[in-house]
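Right, I'll just put the structure down here and ask away after.
All protein chains but one are shown in place.
Here is chain A:
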Amino acid sequence: MSAEVEETLKRIQTHKGVIGTIVVNAEGNTTLITSTKVDYAGLLHQLTMKARSTVRDLDPQNDLTFLRIRSKKHEIMVAPDKEYLLIVIQNPSE
């Protein structure tokens, strides 16, 4: 991993309120980086697929760039790509 990527990743993990950072591969079955035990990978993968399908169904030239789910306790942010999913869970009100 390049130094810059590592640095950025480390910084993200140390930001205020960040609970976990996960990078999963495209099928949602292998996590490349994970800092939290809870299994968000498989579930979020399916949701991302569905969201992307929705966006593209409305306009096939469009594509999903970012997905944010705000819940009572956390905010889950997903940056999808065709090769991986970058997931960060943050508790912003901490």
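Everything that follows uses one rule, which is that contacts are C-beta pairs under 8 Å (C-beta built on N, C-alpha and C of every residue); 3 or more make two chains touch, one makes a residue touch a chain; residues count from 1.
Assume contacts and distances are computed from a predicted model.
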item: Listed names "Immediate early response 5 like", "Probable aminotransferase ACS10", "Dynein axonemal intermediate chain 4" or "Protein prenyltransferase alpha subunit repeat containing 1", matching UniProt entry of the absent chain; value: "Dynein axonemal intermediate chain 4"
item: Residues of chain A in contact with the chain not shown; value: 1-2, 4-5, 8-9, 11-12, 15-18, 23, 25-27, 29-30, 32-33, 49, 52-53, 56-57, 60-61, 66, 68, 72-73, 75, 77, 79, 81-84, 86, 88, 90, 92-93
